[in-house]
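As you look at this complex, bear in mind that one protein chain is not there, while each of the others sits in place.
Chain nomenclature is as follows: A, B and C, assigned in order of appearance, with residue numbering initiated at 1 for each chain independently.
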Amino acid sequence: MKNGSVIKVGIVGGTGYTGVELLRSLAKHPQVELSVITSRAEEGVKVADLYPSLRGHIDLAFTVPDVKVLGYCDLVFFATPHAVAMNMMVELLAQGVRVVDLSADFRIKDAQLWSDWYSVPHVCPELLADAVYGLPEVNRDKIKSARLVAAPGCYPTAVQLGFMPLLENALVDNASLIANAASGASGAGRQANIDTLFSEVSDSYKAYAAAGHRHLPEIEQGLSLAAGQPVALTFVPHLLPMTRGIHATLYASMKTDMSLDELQRLFEARYQEEPFVDVLPSGSHPQTRSVKASNICRIAVHKPQDRNTVVILSVIDNLVKGASGQAIQNMNIMFGFDESAGIDHIALMP
Amino acid sequence: MKNGSVIKVGIVGGTGYTGVELLRSLAKHPQVELSVITSRAEEGVKVADLYPSLRGHIDLAFTVPDVKVLGYCDLVFFATPHAVAMNMMVELLAQGVRVVDLSADFRIKDAQLWSDWYSVPHVCPELLADAVYGLPEVNRDKIKSARLVAAPGCYPTAVQLGFMPLLENALVDNASLIANAASGASGAGRQANIDTLFSEVSDSYKAYAAAGHRHLPEIEQGLSLAAGQPVALTFVPHLLPMTRGIHATLYASMKTDMSLDELQRLFEARYQEEPFVDVLPSGSHPQTRSVKASNICRIAVHKPQDRNTVVILSVIDNLVKGASGQAIQNMNIMFGFDESAGIDHIALMP
Amino acid sequence: MKNGSVIKVGIVGGTGYTGVELLRSLAKHPQVELSVITSRAEEGVKVADLYPSLRGHIDLAFTVPDVKVLGYCDLVFFATPHAVAMNMMVELLAQGVRVVDLSADFRIKDAQLWSDWYSVPHVCPELLADAVYGLPEVNRDKIKSARLVAAPGCYPTAVQLGFMPLLENALVDNASLIANAASGASGAGRQANIDTLFSEVSDSYKAYAAAGHRHLPEIEQGLSLAAGQPVALTFVPHLLPMTRGIHATLYASMKTDMSLDELQRLFEARYQEEPFVDVLPSGSHPQTRSVKASNICRIAVHKPQDRNTVVILSVIDNLVKGASGQAIQNMNIMFGFDESAGIDHIALMP
Partner (left out) sequence: MKNGSVIKVGIVGGTGYTGVELLRSLAKHPQVELSVITSRAEEGVKVADLYPSLRGHIDLAFTVPDVKVLGYCDLVFFATPHAVAMNMMVELLAQGVRVVDLSADFRIKDAQLWSDWYSVPHVCPELLADAVYGLPEVNRDKIKSARLVAAPGCYPTAVQLGFMPLLENALVDNASLIANAASGASGAGRQANIDTLFSEVSDSYKAYAAAGHRHLPEIEQGLSLAAGQPVALTFVPHLLPMTRGIHATLYASMKTDMSLDELQRLFEARYQEEPFVDVLPSGSHPQTRSVKASNICRIAVHKPQDRNTVVILSVIDNLVKGASGQAIQNMNIMFGFDESAGIDHIALMP
């Protein structure tokens, strides 16, 4: 591939919500040619027949995944459930393809820990060390040269970006972190399931997986790296009666006395150069819709009653910065493109 | 009023959501005759013209509030914004009427604290000591003989019922309590307001008043009484894209080592005799819709990863147990009626 | 069964939305003892574990359907998909049980027509003649003595009640009737299905089955009986991003010149004695929420620009008047109970 030229891109597992969201952005990306999109279930179906929103923009039809065909791509995205990507990865990488995996397969460095949470052995633990965790705000340099990027989960993106400045500066008690997070229903994917029917989710709200969610070890791994020591996080996710958006409300106990103004400046400094993190003015309450359809993470800092507990509010669109947008951001970094290419959508309001 | 007979009931400020919710239950209450319902703005309008859901059930029209007319009632509910009830209260009580005030005017014992949060001086601080805080699960005996009951706020009901067993038994660190709560939009009332338009609230989620919400001093007052010592609570409310329901996710650090099973038994014992508190089986995640249109508070206890932080989930319908249903529950206790009379609705599912 | 005493009631297929809605009302019905509720898939599960809203109200567990056990009931409701009830009906009726079937099996008198639309042969066409179509506003007398009542579909209830006064009085062109109807997602039932996921239904609206919906022959049958001659209806159903409610917007061309006032009086006279049909004042626009959780059908009459086309607006709660409430209304008529017993809920607002 020459600089400035167009790369060939493939998508494995394009029928879900992260798949269609990849397509919404890639269809307009100036340096991407979409070569192949796979789905066993929808083989032969035109993408635009499944997703009429793409009529006129995408002419491809779904094909059965084939590592040889994918091997002609410069980059392959995996938008699959866990335990799919790892089964094709060795063979695919061997062909020189670079990969951004949106699934969980390569996010956790400890293969045993991964197996404990995902209930299946890891088939290529030898790749874990080289896989780069694709949070550009932390790993931009490693991403540039990565063969295999593990794009972060949706909750982990919102939670890590919110906590990062506090942990990197050793300001809070790392043993009592709390992340109260809420996600729109699209986070559950496009699977036939009674629990995510409209009549089950609408006009209601609940916590789920309070006893332990698969994103917990991923978040703790990232936060521990930032803190330089182990952290303990209580993480309670909730299901919102809406489609897109994650809102994380983060609580931490200050170890040192710092004013709200100082905290605000700390956050602004940390993210000053980041194209996709926006620290709101002090006192703000970011709405999830302020990032809907965009790749932005918006963050606000609070210190209620000027007591000891700092509260961080962090919002993303779970399908964009929490999945497909961030995956494309990684691709842009890997190939030296403008980091915003294809993902500079303005949030949809209202 | 004779025992067993029907009481005359008045409602001041019946055009809002707590007003129509009072009517839904009172219309079927076997021992209530609705005598008067007031609204300056809707004077002369039939209640059922404003709320077609009540056609065939309520024949009254709104009248201008008049303390003399209200004086013929056995009980008057105030379903008004703050600072209305306190201006009529002395005169009304003087006529021998008993009152359940759904507004904030008599919830906080410290008049100065109240004024600080509600930005207006209290006009009858001398009544605060005798006003009974109408949380039946705490004050049932005092409610029986109360002249003036201050019905709790919606968030305070969900949060206090969730924390109570922990604080009463001195199990947790009272200085670092966290209440992450979320409410449906009906909590904002039926006021013309851009911020609560459908197009502003729908398909979005946000925190609000993170720097300080008026329900904070009310909650801290109740929790401090339960704990027998001052508590400090970080309270962050959120606005849900739905109409009815409050979900409180409560976090506390255990001071003593207790298993999840022991915690579960503690909660079950505390609420065993309560008709309107339901402790769910261990591991449950109560949905707000499981209490929609009902007067029930459902609670679940969690201890994630068996670490030190206990998580309590508590849900109510903000307009029922969080307002009008609880007000009627207070009335039932005050007049010796069956505590469930008129408010034994089964939650609407789906 | 003695007059005034309690009847034993069974429910076949109680896990769906019409099942739980039957339970919400039957749990409080003064003359009903719920004896048995069946589900193959949930055998042994307590009803209140599947539907926490029923905790404290229903103690039964689901059992496998068994005609002998059901034979001890005075009345059995079928809340099943089509083609279930008809396979148990002969044996069940032989035991002297009376039945209200909420499914489609006995609604259409012409077995061949039924088979054409439901793609399966009818197994007991000999019962069709005696089955009573359970629209009380049309068939109240026949329902009283019926052994088998076929409760109407949701769309057919809203559409027929709206058109009935016009057709019974031969006022409109029967060959060009139009019913533009819209339903909440609960009408699709509690089935795992991608098309009714929250993320598919929310924040969107669409027509479906415009080429032909199974309720069309049922509606045309009822309207033809009312008109005394065949009618032709164009029926286009739509899916609303909400859970409960049907709204039918009906269009007909007047054959005779009648003023809006005359039409209004005609509708009021037709439904004057009906406990569950409410004709709104002229110029009204009934909201579906004005009947949410209630058994009421609210109707408004319009004659735009005083032209030739009359527009009728008709709303019901699809799960109540459109299914379970109407089924109980039928039961009440069959057993001589107060027709409103157990189903006099006031609509939930907001």
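Heads up, the rule we're going with is that contacts are C-beta pairs under 8 Å (C-beta built on N, C-alpha and C of every residue); 3 or more make two chains touch, one makes a residue touch a chain.
The structure displayed is predicted, hence computed values, not measured ones.
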* To do: Determine which one of A:Y17, A:Y271 or A:F337 touches the chain that has been left out.
  => A:Y17
* Asked: Which chain B residues touch the hidden chain?
  -> 17, 184-186, 188, 190-194, 196-203, 241-243
* So which bits of chain C touch the chain we can't see? -> 176, 178, 180, 182, 199-200, 202-208, 210-212, 216, 232, 234-236, 238, 240-245, 247, 249, 251, 253, 283, 285-289, 292, 302, 304-305, 307-309, 311, 313, 315, 350
* Determine and list the chain A residues touching the chain excluded from the picture. => 17, 20, 24, 27-28, 51-57, 186, 190, 202-203, 243-244, 278, 280, 284, 286-287, 289-294, 298, 344, 346-350
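Here is the rule we use: only the chains that are shown with their structure count from here on.
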* Asked: How many Å are there between the centre of chain A and the centre of chain B, using C-alpha atoms for each centre?
  -> 39
* chain A to chain C: how many Å between their CA centres? -> 46
* Residues of chain C whose C-beta touches two or more other chains -> 17, 186, 190, 202-203, 243
